[in-house]
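What you see is the complex with one protein chain gone and the rest in place.
A, B and C label the chains in the order they appear, each numbered from 1.
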Amino acid sequence: MYGFEMMSFNIKDGFLEAIVRGHRTGLLTVADYNNLAQCETLDDIKLNLTSTDYSQYLANEASPIYTATIVEKCTQKLVNDWNYMRSQADETLATFMDYCTYGHMIDNVVLIVTGTLHERDVQELLDKCHPLGMFDSIATLAVAQNMRELYRLVLVDTPLAPYFSENLTHEDLDEMNIEIMRNTLYKAYLDDFAAYCRKLGGTTAEIMGDLLAFETDRRALNITLNSIGTELTREDRKKLYSNFGLLYPHGHNELAMAEDFDQIRSAMEKVPAYSGIFSKLGYGESQMLDKLLYEEEVKKCVDCYEQQFHYGVFYAYMKMREQEIRNIMWISECVAQDQKGRISDGIVYLF
Amino acid sequence: MAQPSVVSQDGMLLAVLADEDTITGFLLAGVGNVDLRKKKNYLVVDSKTSPRAIEAAFKEFTSRDDIAVILISQQVAGQIRHIIEAHNKPIPAVLEIPSKDCPYDPSQDSLLTRVKHIAGFN
Amino acid sequence: MSTQNRLPVVPTVTVLTMMKARLVGATKGHALLKKKADALTMRFRQLLKEIIDAKENLGSTMKGSFFAYTEAQYAAGDNIKHTIMDNVDTAVVKVRGDLDNVAGVKIPKFESFVLPGETKMDLTGLGRGGQQLQSCRKAYLSAVELLVQLANLQTAFLTLDEALKVTNRRVNALENVVKPKLENTISYIKAELDELEREEFFRLKKVQKNKQKRTAADMAQAAQIAEAAAANGGDLQLPPFPGPGVQPPASSSLLYNKEDDLLF
């Protein structure tokens, strides 16, 4: 019943939608980035950032400030905003928001699992976890003594249980390369998220379908690109692709067979949405690709704010904020390392 | 004359004492080594690490016979300058590297000042 | 003066020969050591230049590596460092040692090498940023290579510095202590011997004088006897005696006396 969420959406989610749009106005603009790019020291950057939404997070930082501190504080801002909205959210929206953070949760669980394998200190591991991917019982994972126990705990205590139980056995925890495990989980997660969005229906399904299709296609592209020349076989590679997206299924077959960048390129260019991205790239170069993909993602996220009454704005806000933090990190690193000539290479502007 | 100790043929390690980001890069290159007793050949120094701990780690690295080169970031080296000055054995070679947060400052390097002194003096 | 800066020896001709041999040895050793010191200094100078170059170079190389890491972090996310930290197993980059010989000084020489085979890191960043991670890895590998090179130079520098110091000390010791001492000893012995000789000469002269006196006395006596005899017979003709201050004839000089215990 497309269009009727106009009448019913605001019943539960109007307030939060307005809030998230408010946060979106707080994202740095081109002018802000231009100011930041003029900075000479990290303190200048801090000073510039205090005139933005980050003011209260950075104002009290003592003076020799490091990139890591800036990034940490900016992330804190995102996390606080997110948790505030999450605690206000109605059940469907709350589930949706949880789905958005599962990506980080997968990273955290993988981190804890590997950390436990190497017998690291629990507290140290917890400090390293991404705050968006935290859940109440994450610390219990670290008490596991052996693989079998860990697997059982993962199944009991994490929201990711279905992804584990459907895709991995406890032997896998022991033997599988940690990166393959991570990507297997991520694939299961994206499939599940997409199914949930389809179930929500309406504008949300339409917009999230678009965003998630891009996300999964980007993953497929990256996995292919990064697995060329490694031990990963074609079959294994194909298993890591999600079961939806613009490339599914024929593009995936082609990607799975690809052995160099030009083959990937020809597979991707068959999809009109991506041919534009690749046409910006010269033949044979793949370094710029990441930035172009980030740009495309931000563009999609900004576009999704053109529509009202859907959940995509929350997902888009998270993605854009993360991109912004990446931008800030890039700028501060460039300034700290005296590489100012390269600042513009890493910033993805909002427009 | 200090007799150089015999260098083992099956490869020796590099040890790193630096901040997290610098170390991560070296670990990525494959410098890191954790042996069976969980002894690492690197020490991550952050604001919470005391000079005493750095000192201990440095002494341990210099006394280990499977380490040929110790890389130490200038920032860290600044904290234990006196020990580095005191270290005069050719093996392990102690090398000061710039760290990510502060650019390389040649005037801080104790070896380089010595070299420059000799070069300028002669 | 000579008593302090010379060897306590008995000034005899044998010792003098010995000392002279030692002086020749010391001079030769000094020349050799000087040559070695020059060789070392040359190498050392070269090294200094290389170290300074390499150290300045290090700044830019490390900067490049750090930036490559920043790029990787940008593409792969902040969490990637924990993944890398947790994946540390055994080192694949190691240092092989060797000895280099410069003018007899053994200098340890390092060479970094990468153990062949797949590493666990290969699949890191599979989902995103893997490429940047690989390029970062390459950047750091080249940095490690440079660092090991620098370590080489540095060790060589330290060893050579030490060796050079020792050699220079020896050269200086030979030049300023041993050789003067030997020379002093030799000149002392020579002086002593001269002294001895002069004493001998004087003694000989004294003896000769006494001898001549006695001869003159004898002659006078004989003349008297002869005069007496001439007066008596007049058959004996003697040259007139010049008197007591007159030199003995050249044939009677010490120089023409072959005496066994005199050296010259």
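Here, a contact is a pair of C-beta atoms (placed from the backbone, for glycine too) under 8 Å apart; a residue touches a chain by one contact, two chains touch by 3 or more.
By definition in this document, contacts and distances are computed from a predicted model.
Missing chain, UniProt protein name: "V-ATPase proteolipid subunit C-like domain-containing protein", from among "Trafficking protein particle complex III-specific subunit 85", "DNA replication complex GINS protein SLD5", "V-ATPase proteolipid subunit C-like domain-containing protein" or "Exosome complex component Rrp4p". Displayed chains that the missing chain touches over the full complex: A (touch as defined at the top). The omitted chain makes contact with just one of the residues A:Arg21, A:Arg148, A:His250 or A:Lys280: A:Arg21.
Taking the complete complex into account, residues 1, 4, 6-8, 10-11, 14-19, 21-23, 25-26, 201, 308 of subunit A touch the chain not shown.
What we mean here is this: only the chains that are shown with their structure count from here on.
Taken together, the touching pairs cover every possible pairing of the chains. Closest to the protein's overall CA centre, chain by chain, comes B. Taking the mean of the C-alpha atoms as each chain's centre, subunit A and subunit B sit 37 Å apart. Shown for subunit A are the residues that touch two or more other chains, namely 118, 337-338. Looking at subunit C, residues 63, 66, 124 sit in touch with two or more other chains. Contacts from subunit B toward subunit A in the complex involve residues 20-21, 34, 38, 100-101, 103. For subunit A in complex with subunit B, the residues that touch the partner chain are 66-68, 118-119, 336-338.
Those residues of subunit A lying in contact with subunit C across their complex are 71, 75, 107, 110-111, 114-115, 118, 120, 128, 130, 177-180, 182-183, 186, 218-219, 222-223, 225-227, 230-232, 240, 286-287, 290, 326, 329-330, 333-334, 337-339, 342, 346.
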